[in-house]
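A single protein chain has been omitted from the complex, and every remaining protein chain is retained in its original position.
Per-chain numbering from 1; labels A and B assigned in written order.
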Amino acid sequence: MKKVILISFVLILMFFCYANSEETGDDQLLEILLKNGTITKDQYDNLKKKSEEKLKEDTEDFDFRISSKGGIEIEKNDGSFSCKFGGRILLDASFYDEDKNALGDGTEIRQARFDTEGTLFTDWEYSLALEFGNAEIDIKDAIIAYKGFAPLSIKAGHFKTPFSLEQMNSRKFLTFTERALPNEFAPDRKIGVGANIYGDIWTAEAAFLGEFFSDDPDDEADEGWTAASRFTLSPIHSDNTIVHIGTSGLYQIPDDDKEVKFDAKPETHIMSVKYVNTGKIKNIENLFKYGFEAAFLYGPFSVQGEYIGCYLNRDDNEEDLDFTGWYIFSSYFLTGESRNYKFKKGAFGRVKPVHKFGAIELALRYSTIDLNDEPNITGGEEKNVTLGLNWYINPNIRLITNYIFVDNDKYANDSGDVLEEDDINIFQVRFQVEF
Amino acid sequence: MKKVILISFVLILMFFCYANSEETGDDQLLEILLKNGTITKDQYDNLKKKSEEKLKEDTEDFDFRISSKGGIEIEKNDGSFSCKFGGRILLDASFYDEDKNALGDGTEIRQARFDTEGTLFTDWEYSLALEFGNAEIDIKDAIIAYKGFAPLSIKAGHFKTPFSLEQMNSRKFLTFTERALPNEFAPDRKIGVGANIYGDIWTAEAAFLGEFFSDDPDDEADEGWTAASRFTLSPIHSDNTIVHIGTSGLYQIPDDDKEVKFDAKPETHIMSVKYVNTGKIKNIENLFKYGFEAAFLYGPFSVQGEYIGCYLNRDDNEEDLDFTGWYIFSSYFLTGESRNYKFKKGAFGRVKPVHKFGAIELALRYSTIDLNDEPNITGGEEKNVTLGLNWYINPNIRLITNYIFVDNDKYANDSGDVLEEDDINIFQVRFQVEF
Partner (left out) sequence: MKKVILISFVLILMFFCYANSEETGDDQLLEILLKNGTITKDQYDNLKKKSEEKLKEDTEDFDFRISSKGGIEIEKNDGSFSCKFGGRILLDASFYDEDKNALGDGTEIRQARFDTEGTLFTDWEYSLALEFGNAEIDIKDAIIAYKGFAPLSIKAGHFKTPFSLEQMNSRKFLTFTERALPNEFAPDRKIGVGANIYGDIWTAEAAFLGEFFSDDPDDEADEGWTAASRFTLSPIHSDNTIVHIGTSGLYQIPDDDKEVKFDAKPETHIMSVKYVNTGKIKNIENLFKYGFEAAFLYGPFSVQGEYIGCYLNRDDNEEDLDFTGWYIFSSYFLTGESRNYKFKKGAFGRVKPVHKFGAIELALRYSTIDLNDEPNITGGEEKNVTLGLNWYINPNIRLITNYIFVDNDKYANDSGDVLEEDDINIFQVRFQVEF
């Protein structure tokens, strides 16, 4: 009698466990019980059906998981669907040690951004990034991508023109507050189609793009267009050692106004003066831009550099023009971390401090841009030296301080708006949270 | 002795199962064990209390489920609360086969939108839809609705004026890239109150509305207002066969400037020319708009059409005016799907491909708008024929291609801005993801 009670308990328990099981699919127990004659075929069928229904319901409704690595992500367990929300807030304060011109110290929200991205039907991905500024909103990424031919990925939308290591690197993960001076040559996001692919030690990306999103859609001239590509090679990319080289090329036909302008602030954002400034250059037939990049990392030490050039082909009666810029920087983590190389992107990502108090990084950069092509264009030449100190409080929060020594030449007068040879120093602080 | 061990195992297991049970509420096992004397009353009470506490905690904190049908949705299991995030990205490219006027080919993000909607306290629903454009943001839906008197629903906020089948149909689910020419007569969203209700074969919606949200709130003239309603009848709406007819009526008092203007692009968005254009019509006392709509669907085949008219009642010394437009289109799914009729909304929804490679739909549309009421107003007349080919890659991603033959009359000159009788062809492609 006791055995009967025990057996019934066991059966009840068994049913119970089944009723509560969340993702079993394991029907072995039922098989054994049926085989041993402990349960009848009817009971077996009934239990089996219940188990399957439960499983099905779970799969459809509850089969999601949530994670918080770099933004909140809700993901279907079979990987067919996911949705991730992220964002960033970058708070800046800049102080200008003035020389010849008045420059306004100040504070600003450098970026406030909301991102969402995710997977649809396993092979498709979407991405939408919105940036909020002074009463304005900018659509940054707006991408639909197909990953079904992995490692080839195809995309359409509004995305970064593939060109230059520093440009492709998310601002969230830059070593300094602003990109280096030659970044002025790197194009911004445009609307178009693109593809990227990678092998064991290389990546390649190419894109064909139309207008900037911010262009006037009511302009009745046909749009200009751009073809761009970037190729990177990383023969070594272990945890401890990275060797990375790359090159970019870009060909652009401007739209019917045939104008282009290059100007840059001295690696700061709050002040408005752009010492180096070509003004509008007219009669552009086409542009060719080229870039070379290299990075080397060994444990906490890394060095990175780029050379970017821009060649402007103008109408017959105008001289062609050639501008260049380059930078090199080195960084060292006092706390032993390494910069986080993302091989498949050919760029650097989030640093994860190993100590409870965070990670400390020292950095030094030299950068220069030359917008003079005398005697035709004298946009000025600038040389900056930057000292950087980063405190990665945790993987999502960072305090960045930069001290910049700016050396302008005799043509660097913001197209005549300010006094030239203005050799200022800049101290700027950024406090950023991103996830 | 063995039995004692077994019983203790069973008890431990039982407790274990309870501790892990997620939403049982089933206390039968405990009852049986108590009745059989296997556990004492104290143990029973203790276990029972633990079970109830666990259940309570689960109900409050974890009683949510996540689903991904058309956007990510987080829903409380009792239906009292839900929150859904959705969005869309529509990427367009248009190519104009010019005739007499210059028209700028180009690309654009036609729409980038972020939506959130959900349920509060079972009977209340909210909806907020934001559209991002050139540095601007538009509030589309901003609605608070009460569903406690179902099938009657009452709402307040910024929402679509109930008028016309095509207008009420979400852009996400349109057969062609743009709505037909007579959609120029359909009013946009405004702020107001509304109600809708449905029976077995009919739906009705009415609304009383104030200004457009985009109106200047600092204008010291009292706002104009609009009363609008739409009634649909669908005697047959099985999976395979739909018969739908409907009518809309709208009465509008403009605000104190008493002006109105009708103009339309040729079912394209990137170019800026609006061939048919009345210019500003002054001294409007009130407007009356009326529409008739019909749709028939049989399996993969469907046909849909609308006739919309607008009557402008002007001051005594000015002639009253009358403008009209209509369209008819037919579509056929080569892959066997049907357009998805949402009876309660009196509109069409998301098409779900049955094949792995997606669904293919062919479509043909004729549309016309007549903005001439000679001799007073000669805004022009336009007739368009559109060939459409849709590839529904999956329920959320679609590639739309349209080829449009545009036939303008001698008055269609964008109020004198362009040459008339400009008979162009348009090829446009849209790639859209929406969820």
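The rule is short, and it goes like this: a contact is a pair of C-beta atoms (placed from the backbone, for glycine too) under 8 Å apart; a residue touches a chain by one contact, two chains touch by 3 or more.
Everything numeric in this text was worked out from a predicted model, so none of it was measured.
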Residue of B:D92, B:E166, B:E184 or B:E211 in touch with the missing chain, whole complex considered: B:E211
For the full complex, which residue in A:Y198, A:F348 or A:F435 touches the chain that was left out? A:F435
With the full complex in mind, choose from A:Y44, A:F132, A:Y366 or A:Y403 the residue touching the hidden chain. A:F132
Options A:S68, A:S238 or A:N317, residue touching the unrepresented chain: A:S68
Touching residues on subunit B - with respect to the absent chain: 2, 5-6, 9-10, 12-13, 16-17, 19-20, 22, 60-62, 64, 74, 76, 81, 83, 116, 118, 120-121, 124, 126, 128, 130, 136-139, 142-144, 156-158, 191-192, 210-211, 213-214, 216-223
Against the hidden chain, subunit A presents residues 3, 6-7, 10, 13-14, 17, 20-22, 24, 26, 29, 32-33, 36, 38, 65-68, 72, 85, 87, 89, 91, 93, 102-109, 112, 114, 132, 134-137, 269-273, 393-394, 396-397, 431, 433, 435
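Everything below uses one rule, namely that only the chains that are shown with their structure count from here on.
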List the centre-to-centre spacing of subunit A and subunit B in whole Å, with centres computed as mean CA coordinates. 33
